[in-house]
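With one protein chain withheld, the remaining protein chains of the complex are depicted in position.
Chain IDs A, B and C follow the sequence of writing; residue 1 opens each chain.
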Amino acid sequence: MNKDGVKIVTIGGGSSYTPELVEGFIKRYDHLPVKELWLVDIEAGREKLETVGALAKRMVKKAGVPMKIILSYDRREALKDADFVTTQMRIGRLPARVLDERIPLSHGMIGQETNGAGGMFKAFRTIPVILDIVKDIEELCPNAWLINFTNPAGMVTEAILRYTNFKKAIGLCNVPVNMVAGFAKMLNVDESQVTMQIQGVNHFIFATDVFVDGVSRFDELLNQYAHLKPEDTIQMKNFVSLPYSPSFIKGLKAIPCPYHNYYFFTKEQLEEELEQFKTGTVRGEVVSKTEEELFELYSHEELQEKPEQLAMRGGAKYSDAACNLIASIYTNKGDIQYVDVRNNGAIADLPMDSAVEVACRITANGPQPIATGTLKLPISGYVQMMKTFERLVIEAAIKGDRDLAVTALNMNPLCPSDEIANTVIDELLEAHKDYLPQFFNK
Amino acid sequence: MNKDGVKIVTIGGGSSYTPELVEGFIKRYDHLPVKELWLVDIEAGREKLETVGALAKRMVKKAGVPMKIILSYDRREALKDADFVTTQMRIGRLPARVLDERIPLSHGMIGQETNGAGGMFKAFRTIPVILDIVKDIEELCPNAWLINFTNPAGMVTEAILRYTNFKKAIGLCNVPVNMVAGFAKMLNVDESQVTMQIQGVNHFIFATDVFVDGVSRFDELLNQYAHLKPEDTIQMKNFVSLPYSPSFIKGLKAIPCPYHNYYFFTKEQLEEELEQFKTGTVRGEVVSKTEEELFELYSHEELQEKPEQLAMRGGAKYSDAACNLIASIYTNKGDIQYVDVRNNGAIADLPMDSAVEVACRITANGPQPIATGTLKLPISGYVQMMKTFERLVIEAAIKGDRDLAVTALNMNPLCPSDEIANTVIDELLEAHKDYLPQFFNK
Amino acid sequence: MNKDGVKIVTIGGGSSYTPELVEGFIKRYDHLPVKELWLVDIEAGREKLETVGALAKRMVKKAGVPMKIILSYDRREALKDADFVTTQMRIGRLPARVLDERIPLSHGMIGQETNGAGGMFKAFRTIPVILDIVKDIEELCPNAWLINFTNPAGMVTEAILRYTNFKKAIGLCNVPVNMVAGFAKMLNVDESQVTMQIQGVNHFIFATDVFVDGVSRFDELLNQYAHLKPEDTIQMKNFVSLPYSPSFIKGLKAIPCPYHNYYFFTKEQLEEELEQFKTGTVRGEVVSKTEEELFELYSHEELQEKPEQLAMRGGAKYSDAACNLIASIYTNKGDIQYVDVRNNGAIADLPMDSAVEVACRITANGPQPIATGTLKLPISGYVQMMKTFERLVIEAAIKGDRDLAVTALNMNPLCPSDEIANTVIDELLEAHKDYLPQFFNK
Partner (left out) sequence: MNKDGVKIVTIGGGSSYTPELVEGFIKRYDHLPVKELWLVDIEAGREKLETVGALAKRMVKKAGVPMKIILSYDRREALKDADFVTTQMRIGRLPARVLDERIPLSHGMIGQETNGAGGMFKAFRTIPVILDIVKDIEELCPNAWLINFTNPAGMVTEAILRYTNFKKAIGLCNVPVNMVAGFAKMLNVDESQVTMQIQGVNHFIFATDVFVDGVSRFDELLNQYAHLKPEDTIQMKNFVSLPYSPSFIKGLKAIPCPYHNYYFFTKEQLEEELEQFKTGTVRGEVVSKTEEELFELYSHEELQEKPEQLAMRGGAKYSDAACNLIASIYTNKGDIQYVDVRNNGAIADLPMDSAVEVACRITANGPQPIATGTLKLPISGYVQMMKTFERLVIEAAIKGDRDLAVTALNMNPLCPSDEIANTVIDELLEAHKDYLPQFFNK
């Protein structure tokens, strides 16, 4: 660590999330003194970076903390001697996301950016870039921690862990913190009192125990959850708000995360998304509009704080979670956070060297996963299936292997048939051609 | 073993398959001297048993072998000192199967008797009965081998292995022998020259290596399989004949069994079945008609052999496989057969004490599974998912636990949503009420 | 937990360690308000209990804390509604320990109370008693935590975990805290800054990583350790002070605990103990004398604090570690401590349901083991061997099975031959006959 203050580099700095990140560092300045925050982006994102960077500078100024905001279009210059690198870039930007969603839907398949056909192609676009970033880090700031929140965060993390020698990569998602918030509300306690045991992979986790002040209140919570009203489900922007049946929850003895809707309410979720498809309101399209509005807001000179509207963006708490993680590493805090890390036996029946999303004790040496035993029986097979899907996608991403892509998609329950898998993959390959050199330049 | 000739007891003796079984024993009489073949059924099946039993007697007489056919309605009397017990009963008979198929279809879900909603309810009806039979065996013929070919054969076998102390239960299916036959044809060799390595569970196996005279020709076969014409797929009665895409097979590096159509051609298979649903020709309805015709045939006094038409029934080779298995145990032959047995590490990442369907060396001490290592990566997650489904179904069957049933069905990719899972299960519970005391008499 | 202050029950309260325990509770009173400390012993130990109990009362009085000391000879009365139960009894008292050591030595085998022939017989005497205590706890204070520091602490803990349904048992040893202290000294930092990753079973652990303020300094420490002078080894009372060779440590890439001397300096350790055998100074004999002196001290009315001499006893830090553990559970502290708990995958290649000694995060819900991955290769086999020895000993202890005892001892590298195993076991069975009803009253 730099002795005289922490140097942080944010790749994809022009993201609309950045103000939350800046706010997070400002409010933690007493125990996490950030000397320099480098916001890095590519030339194509210059306009956004300038806008968000200017806002960041105004925020810092208003807060009166000696944190330097530096805008850069030269990743390598920025990385030099960094203590932490955060990655939040979106290869192909939002238009690519819209394609990830619309093309599968045009063939009757849910397309989403976490683990279906959309997530697969987001992985295909992102993994080669992240591996390049890791190469730079190994050369320019080998002791830095890499905190990735580019989706699919789990696959991106596993790609680094399996295909490089770099060990200090951590994946981060806002799903677990949102679950904590939801459970706290249900149990009528403060979020800070709640910790969870979770088992699964990114965007496919189940809470298998929930503690208040360290004491399990899972049986009580499970019972509440089995009898939830629609309006009390953990709300996320992209989902139908349907509570699971009491039987399902009681048989499961675990609480699914919101993204499980894709798999356990496939029919209803698909119907809703097909409607959005028709009206041009798939998630990527909605988000594009929100982003425009946000950037309009950000450009106002008088704005000197993170605007309220950002919370509507969908990725709320993402950046705050990142700040929390960085702070706990910096201070060797030893608190529990939920991140994507090398399994190392934490989930005994998943591969030792795969990424999993579990509760970890955060130390100066990084996250130490708490052992959870084997996967609880009812969730076991489905989590295994998702991990296999991830591993196939990662291998296909690295090798540019269309066969593996088809096989991976066939192995995902959202895929209606081998024939459709082939069609959708061909169309997505063509649509994202510019970002997929590994598939085309062989 | 009885010194003066083998005693075999067939429970569900009135089945239309029985003539194949009888033929199997007749043609193996030189090395498998069956002294007594007891055909056992319940009173409700008296008419069928009388018909098929009379045919069996005529067959034996014509063949001129000293094998005694004995019809019985008293299971316990029959079991006394048996050497082998085969089970081929169908609780609720074909009308129950029709319900297993039609009720899920009425809600847009494939219903089939191996591992979907239909297979689940067939397990619910069968498992309590098989456990009763095992109790009788433990008392009356504890050294007998139990060969089960009542579906779902894998779940029924695992139920015995997990919930009783009886170790000599073997599950049997005709899928592997049909795969061997298909591969032999593709490679233009005799079936007897072909052996396979398979990984999976009953009705969900993949060929992961194929040998001709002991030498692997898998790469060649895989390549052929990747470029199959529809008419060259391994034909089974209940499936659309669609070849998988070249990419899928090449990425998979394994050959699916015909039942995988349900999962990898879900859309097309469902469309076809919905058509059958409308026209009253779901599989159970077709089979009912075939059975009527068969029994009509069987009742002809002049018929003294297994009629050709039985081969059309769909379960062809089932009974022959059973005879083969019995003969190899009796003679300690050491040949390779494909059966459902305690895993014992044969598939390293499935539970040691679960039933798996793998290549086994058949000895007087029973089947010895050949170690196959871990599941090949591309098939790994899906096989795990199916095993989890099976384990949940078995536990639900034993406990009469509706919650677990709902959870199990939600975990099966054929299920479109939690809501439909609940509806279908409620209707099937009601429809099969008489055969499901464990769910109703608590 | 009792709302108005914690109730603690110490079984084997007459132990010479008790003053350390009392001191530990006194100095933690601000965050661990112990309302009642029940010191329980058997009639045969009345004299000791009265002496140590009187001292305890004087200590409390002097400290001015409102903690009530209650002496009891009725375990069941004491246990009623306890929050924590600590067990530190010694079945057969020190004379039994002397026999555990001298009988094996008389046949040229190291006899010690952790995991050789002596440890085996201490397990045989203790396990039936602890299972009785657990039965009482389940009835009288089912929510209490049981903290056991009766040796062999690992086997005793595993016996409870495997043979009862009681989950809240934790084993405790002073070896890890002594290692922390030693490492802190070597690295010239405060003990409170040091945490470790350890792998192994009780009295057979290896440090596989060591952190200062969360940052690994293991490579540096390993290098120091590889070039240690005898006087700098972690000193324990019962061992020859020999440093391991540089090659051994460098090849091992792990730091053994002091008890490994038995296995890696067998020759030298045996020679020393044979000398003690001749001169009547085996560890048990030395300790007997120390105890006499301690009790003489304790009986002085003017003594109102834990005397300095207790630190010489050998088990120093044991009781303090217990107080620390209790305090962290009570306050849900989340700090790292090293205890014997259900593995739950923390060491991926040891049985899930065995006890292991690892770093755990201590919470109100008990210790959460940190995942350590598989055993580091160089230590893997030996740790596995010790765990097998433990499992065989436990099973022999429960069943009173002499055959298993002989097999277990043969599997321990300290045993020179099957013949000697049989002889030593016969003599020890005879010597401890009164405490081994399970072997004699069948």
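In the analysis below, a residue touches a chain if its C-beta (ideal position, glycine included) is under 8 Å from a C-beta of that chain, and two chains touch if they have at least 3 such contacts.
Values in this document were obtained by computation on a predicted structure and should not be read as measured data.
Taking every chain of the complex into account, the absent chain touches B, C. Touching the chain that is not shown, out of C:T164, C:S299, C:T331 or C:S380: C:S380 (per the contact rule at the top).
Only one of B:S299, B:T363, B:T423 or B:Q438 touches the absent chain when the whole complex is considered: B:T363.
Chain B residues in contact with the hidden partner, per the touch definition given at the top, are 211, 213-216, 332, 334-336, 343-348, 352, 361, 363-365, 368-374. Panel shows chain C; residues 108, 242, 244-248, 250-252, 264-268, 349, 377-378, 380-382, 384-389, 391-392, 401-408, 410-411, 413, 416-422 of it touch the chain omitted from the view.
Note that only the chains that are shown with their structure count from here on.
Each chain's centre was taken as the mean of its CA atoms, and the one lying most distant from chain B is C. Every chain gets a centre from its CA atoms, and the centre nearest the mean of all protein CA atoms is that of A. For this pair, chain B with chain C, the centres built from the Cα atoms lie 55 Å apart.
Within chain A, no positions touching two or more other chains are listed.
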